[in-house]
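Removed: one protein chain of the complex. Kept in place: all other protein chains.
Then we have chain A:
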Amino acid sequence: MKREHEDAGRMGGDDPMNMGPEIAKGKMVPVMRTGDEMECGVDELLAALGYKVRASDMADVAQKLAQLEVAMSSDDASHLPQIAADTVHYDPSDLYAWLDSMLSELNAPPCAQLLPPTATASRGNGHSSTAAKPSAAAPPRASALHDFKPVVSAASVGRVVCDTEQQSEKILSPRDPKRMRTCSSSSSSSSAKEVASSLKSATEALPVVVVDTQETGVRLVHALLASAEAVQQENLKAADALLKQISMLAASQSGPMRKVAGYFAEALARRIYRHSPLPQADRVALDLLHSHFYESAPYLKFAHFTANQAILEAFTGFRQVHVIDFGLKQGMQWPALLQALALRPGGPPSFRLTGIGPPQPDNSDALQEVGWKLSMLAESIGIDFHFRGFVASSLADLEPQMLLEPEGKRRDRDGVEEAVAVNSVMELHQLLARPGAMEKVLGTVRALRPRIVTVVEEEANHNGRTFLERFTEALHYYSSMFDSLENGGDSGADGELEEQQRHRAMADAYLGRQICNVVASEGTDRTERHETLGRWRGRMAQAGFEPVHLGSNAFKQASMLLALYAGGDGFRVEEAEGCLTLGWHTRPLIATSAWRVGPAADFAL
């Protein structure tokens, strides 16, 4: 069994080895390209072998493989039967998680054998210039080093291959409490290459130095901002150099900061090398990511519940109602509204839903499917339900007559017109990419004469005039966002179900795409043009709408919903001039507002 594990380790190690020579040229390019292929940034070469490893995790995976190798090959043979008998074997294709599980079970403290680092110099690695410096400062007490590893994660062990050193399998107590990580270079893959070679030679030397994580965190943020500034000044060489530093620093962080840094670094790299942006056309995958984001964080649920409450209140007394949803997606907002309408005093109204969605690449009619599911639900709870789907690549293509025809607004037996509600969850900001589109859409909405318009948008300023402004804002916003995803769950990563972890990985990818769009795209491609609530208020007021205060019911329901999330205290529901915002600690992240057509706009129709 030991041999199998070695082989598996070697096989996993082989690919970084193969990728090594190309990447040794020092470009980020191949690493970025693998991110292109799959939504989650899975490494494509390993994927061809059946292992799913994220490109950003490569360094960790390589190190853990080596560590596992050490632990497995240790003289203490009592480990092996235990592994055979007691271990729950996780799916090894998810290499990262599998390694985590194996390592935590073996519970092996990392080796801490100190070695003369002459070996690194002898490796002759092309861009080990940065490596030479740490290795030259070999004495572990040296503190003037760039690369650090926090002592928190036991898995963070660097390796240096030394030809002369004998087998040092035994786990010794660290001679020196400080450890020095000698990761050879910026590119994660080349360090993986080093590790792979160390696997082959089956020797390891592990001097490692640990210093304060916070310091690296601050340095990381500074490096990111400096890189963005360099990009703004068109100083691409400096930006590129800083990017390398960023990857080094990022690898030393853990959790949300590392993910955020990874995504931002990737986006910057795209911008620098002017890669084509992520393909926009893959709607099916986008929908999937969106639904995972729905499951893993309360933001969308909050948005739906508060908007539904506003719509429900606006519909009181009407026997015919019509909801126009600007982004139907999976229709997750509507079952709750249907249920609430079914139970309202006075009985349910006749409900019509018009769902708008983007064109699908494979010509499948996703809208009709969603409509069908909703109609099944509506029928089972006794609501007269009608559905219409509209495919539009941009909201600006819609005309009011299209949405209301064929017979215009329905009238009930007393001649009262149906009540129309327009709902937009994170759809409007995309219109800002094209001049004039926003005004057209708001004009269309006004022409529909809705009883209520519910708008949910990200509470951020990612549409500033300068790149640096946008970058800084986005960095803060997504840091909070990732932090909330990480810590808003139940007792952090350890306690989570596997499924929850999977959802979170997809949710991370969903946010990663947004980050990429904000940072790397420009012009009409840059669709994630988030704006703050204040600006939306101004925009809506200018278009002839007046605000409708979201009542205390909405606030109460939102608070109750958030109380159910284990992260509990971190999430804050706040009310701001009739609008509700949900945020993480002091930072609001998403805002719901409701509007109706103001009196002044009537004459324009």
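Simple rule for what comes next: contacts are C-beta pairs under 8 Å (C-beta built on N, C-alpha and C of every residue); 3 or more make two chains touch, one makes a residue touch a chain; residues count from 1.
Here is the rule we use: contacts and distances are computed from a predicted model.
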Chain not present in the shown complex, as UniProt names it (candidates "F-box domain-containing protein", "Myotubularin-related protein 7", "Small ribosomal subunit protein eS24" or "AP-2 complex subunit alpha") = "F-box domain-containing protein"
Key: Of A:Leu236, A:Leu377 or A:Ala576, the one touching the omitted chain in the full complex   = A:Leu377
Ask   = Which of A:Glu229, A:Glu295, A:Glu439 or A:Glu469 touches the chain that is not shown?
value = A:Glu295
Task = Sort through A:Ala336, A:Ala396, A:Ala447 or A:Ala576 and give me the one touching the missing partner chain.
result = A:Ala336
Note = Touching the hidden chain, out of A:Met58, A:Met72, A:Leu562 or A:Val597, is A:Leu562
Remark   = It is residues of chain A that touch the chain not shown, namely 291, 294-296, 298, 301, 305, 308, 331-332, 335-336, 338-340, 342-343, 345, 347, 368-369, 372-374, 376-377, 380-382, 489-491, 495-497, 499-500, 503, 553, 556-557, 559-566, 568-569
